[in-house]
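Every protein chain except one is present and positioned as in the full complex.
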Amino acid sequence: MLQYLLKRLLIFIPTIIVISLLMFILSANAPGDPVELMLNKNSGNEGQSSQKLSTEKAYNELRHKLGFDLPLFYFSFTNSTSSDTLHRIPKKAHRENLDRLSSNYGNWSDVAAYYESLRSFENSVFAIERNNSNAIAMNGVKERITDLYKTYEDPKVALYFSDIEKICAGTPGLAASISSFKKTKEAYTAMLKNQNAYAKYIPAIHVYGFENQYHRWITNFVKGDFGISYRDKRPVWSVLKDALRWTILLSTISIFLAYILAIPIGVMSAVKKGTMQERATTTTLFILYSLPSFWIATILIIYFCGGDYFDWFPAFGLGTLPPDAPFAERFMETAYHLILPIFCLSYGSLAYISRQMRGGMLNVIGQDYIRTARAKGLEDKKVVWKHAFRNSLLPILTLFANIFPAAISGSFVIEFIFSIPGMGMTSLGALNARDYPIVFTAVMFTAILTLVGTLVADMLYAAVDPRISYSNKK
Amino acid sequence: MSATEKEIKTVSAADQSFWANVKRQFKKNKLAVYSLRFIYVLIFIAVFADFIANEKPIACKYNNAVYFPLLKSYSVDLGFSNWQPEFQNVTWKDLEYEWVVFPLVPYLPKNMDAYNSQSVSPFAEQEVKSTRWKHWLGTDELGHDILAAMIHGTRISLQVGLISQGIAAFIGILLGALAGYYGDDRLKISRGRLILNIIALFLAFFYGFGSRSYILGDAIGISFGKFFVELLISFVLMTLIFVLANLLAVALKAIPFFKQKVNIAVDIIVSRMVEIMVSIPTLFLSIAIVAIAKPSIILVMAIIGMTTWTGIARFIRAELLKVRNLEFIESAHALGFSEMRTLFRHAIPNALSPVLIAIAFGIAAAILIESTLSFLGIGVPAETLTWGSVLSAARQSPTAWWLAIFPGFAIFLTVTVYNLVGEGLTDALDPRQKK
Partner (left out) sequence: MKIQNPALLFVSALATMVLYSCGGGEPKKITGSPDVIVHELSDADMLNPTNYSDAGAGYILKNIFQSLMEIDFKTLELTPLLAESRPHIEKTPEGGLRITYTIRPEAKWDNGQPITPQDVEFTLKVIKNPKVKNERIRPYYEFITDFVTYPEEPRKFTLVSNTVYILAEASSGDYSILPEYFYDPKGLMKSFTIKGLTLEQSKYANDPKLAEFADDFNSEKRGREKEFISGSGAYKLEEWATGQRIVLVKKENWWGSQIKNGGDYFVANAPKITYQTINDQTTALVALKAGNLDVMRSIKSKDFATLPESEKFTENFNAYTPVMLAYTYIGLNTRKPQLADKAVRQALAHLIDVDKQIKIIKYGQAQRVVGPIHPSKKSEYNSDIVAFDYNPEKAKQMLTDAGWKDTDGDGVLDKVVNGQKVQMNLEFTYNSGNDERKSTALLMQEDARKVGININVVAQDWSVYLENLKNHKFDVFFGAWVQAPVPNDHKQIFHSESYNDGSNYTGFGSAASDALIDSIRVELDESKRAAMNKRFQVMLHEESPYIFMYAPTERIAIHKRFTNAEPSMMRPGYWEAGFALVK
């Protein structure tokens, strides 16, 4: 048993690494640029964005500060067309387009040459003094260049090229940059000519060493430095600590309540299977289960929280007593604020847990040894609770593995409706804002707790049912 | 010991008519039978939703010609024919017919009745031409007919529930059974095969997804049909690579080093997969995926299915861990029954009870998750009305009880019915019930 436990604990390490990797891959591929979002934050529910300009300089500065200009990982396993220096190009849209071009044509060096020539062409256009006679032509050319940075389809590129040619020919001031435009065109034709259609089918491994985003994050994580939130620039741990306090309180009570109520209900409905009493309970539970909590929560608030109807409960928050108030008072106030949220969190799971309990119980009650016990004249109650109960716990224990992660992940819907600043709100807000330090840390903690939960559940299986064993006795 | 003998006897007797027996047992449970019939009714409504609630007439005579616009719409949608100019983009109910037969509910969920917008109650006075056009279950903010939304919502709910749990059950039962049955010590393969398969895994990923990423990405942007075809090609490629690797493995057996058997800890691997899956927040996945592809029902179903299989897998695994040491399985072994047959005939049915409950609740949960996604504003396309989206609209207008009661009741009925059928099946599959 001890050996098994040690083995399991050792396996934690690769599992956690895999999870952290998966998170990293997901976040790297999720649309939305965190740097862009930080500079251009959504203000309020009207959804307007700031009218003011965010400059490219600010973008690059911030990108470097956050380390997004580093390679993602120690190495990359891609096809041979992908470049190992792509991460240095600042704009996400440019990066994506270049990657696509090199995947299409299979010759990174030519693609890079084309990009460089396009850039020097852009610079040469920007170097030209703007005046009233050439302004509109210059804007035309600049727009085409911007579009070229994001275009990989050949006909479109050709269209933009011919447009630029036309504009340049018609504007005397732009003649100076024609030579560098020619170079761009040559680079593009060279790229087309030297294409290698099979290069993308050859796997390639690029090695980047330790200066990469993943390494930076995971080493800091192990050291206990979880980073700084992108949104409010607070240390991640400080943000999560605030949120965790409420979520853990809320979920432990509601989970405890759900089990303490559901298990007897489940046993009862198994023992009294088929009676009116059982059917009534089942129906009630199903009705509860079918009502989504977001709806129930709102209805409860509207009718019982001092709106136009009854004034029995507070509608939101956790109370206003200062931290130095007597503990008993604060406890009472918090408890009073938590009644409705806890109800909304637990009622739904009642049906599921009690159903599983009932299933497990029915399974056991039908077994021979229980029948024998009953036939021997043992008292019904005693048979049920003493003999059958323990053996029917298996499905419940499986559910048990989810308890730990559930206790810290919180419920966005309930926290949102009751304005409780818990983990659900924090993580969803972070996710929407691509605040990855918060997202990563929250997921990593959930992952670790999930692992612990499964291990505990497995240990409990063996404790409950001696037939399950983990030692290699065979 | 006598009990075990009896079990073995029933086991062998049941061999010929196992499923016939299950059927007979199931029929004894009246409630489950009625529930099953109710599911048939739901399926009927789902299949024929277009003919029960639609803006187009089933048949009509217009300008001295008889038309069947509803049937025709199918052929137009499939690209076989086109609408005549006089029917293009018309508002069907405003046309002057000589005679016309409309479906039972003459609305589609997407139709907006401008005269009855801003949530009209079923009992309030409605501005309609006649009772034929009444909104029997009221309307919502933009004037959508709730009855039509309920009828077409049946199709969506059924799809979401069945398909997502189908995916979940398939993955969950397969992986859970493998883990529980083989445990950590029963699967042994040759070293050569193992190494080749690991290499094949990398190569399969590379050729299936790595070098085809742009093809797949473009396809998902165009349509699901196209994406599915491309995905299929990827899978065929991957399968080919694995087949190749395993053929090679046979050849490699000639070398003693590669021939040596090594143990595969299936349970450990599967359990880790479950843990990893559980650890990654569903919402994160949903947001990431929905952001890349266009929102659609199929996507919602796939996401729900791909994330909820872990529960089922764990149940199967837990039950099998218990069952595989039971005496009758060991005896079946002793009597020379093949491993596979033992597994599927006896171990799995034994483990089905919690799984069926999980699936029954999973179907209901899928419907509810869909409604929560509506609450968050992701998931189904804007013009699609589902039970869940009507219910989440109800939250915005607490006085409009009809927006809450009807979808709520529909979800309740569905949940209950699936559970009763699940329970009936559990009882029927229980080998002890056969005396």
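Just so it is clear, A and B label the chains in written order, and each chain counts residues from 1 on its own.
Everything below uses one rule, namely that a residue touches a chain if its C-beta (ideal position, glycine included) is under 8 Å from a C-beta of that chain, and two chains touch if they have at least 3 such contacts.
Note that the structure is a prediction, hence the values are computed from the model and not measured.
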Inset, instruction - Based on the whole complex, identify which of A:Y115, A:Y352 or A:F416 touches the chain you can't see. - result: A:F416
Inset, instruction - Consider the whole complex, including the chain that is not shown, and state which of A:L257, A:L288 or A:L378 touches that chain. - result: A:L257
Legend entry - From A:S120, A:Q195, A:T252 or A:N432, residue that would touch the chain that is not displayed: A:N432
Legend entry - On chain B, residues whose C-beta touches the chain left out of the figure: 76, 82-83, 85, 88-89, 91, 112, 114, 117-118, 141-142, 287, 290-291, 294-295, 376-378, 381-383, 395-399
Legend entry - Interface with the unshown chain - residue positions in chain A: 31-33, 36-56, 58, 61-62, 93, 132, 135-136, 139, 142-143, 146, 150, 231-235, 238, 242-243, 257, 298, 301-302, 305-308, 311-318, 320, 322, 332-333, 335-336, 339, 416-421, 425, 432-434
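By definition in this document, only the chains that are shown with their structure count from here on.
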Legend entry - Gap in Å, rounded to a whole number, between the CA centres of chain B and chain A: 24
Legend entry - Interfacial residue positions of chain A with respect to chain B in the complex: 11, 14-15, 18-19, 22-23, 26, 29-32, 77-79, 100, 103-104, 200-201, 203, 283, 286-287, 289-292, 294-295, 298-299, 302, 351-352, 355-356, 359-360, 362-363, 366-368, 394-395, 397-398, 401-402, 405, 409, 412-413, 427-428, 431-432, 439, 443, 446-447, 450-451, 454, 461, 465, 467-469, 472, 474
Inset, instruction - Would you mind writing out the residues of chain B in touch with chain A in their complex? - result: 3, 184-185, 202-203, 206-207, 210-211, 214, 268, 271-272, 274-276, 278-281, 283-285, 287-288, 291-292, 311, 314-315, 318-319, 321-322, 325-326, 353-354, 357-358, 361, 364, 368, 371-372, 375-376, 388, 391-392, 394-395, 398, 404, 408, 411-412, 414-416, 419, 426, 430, 432-433
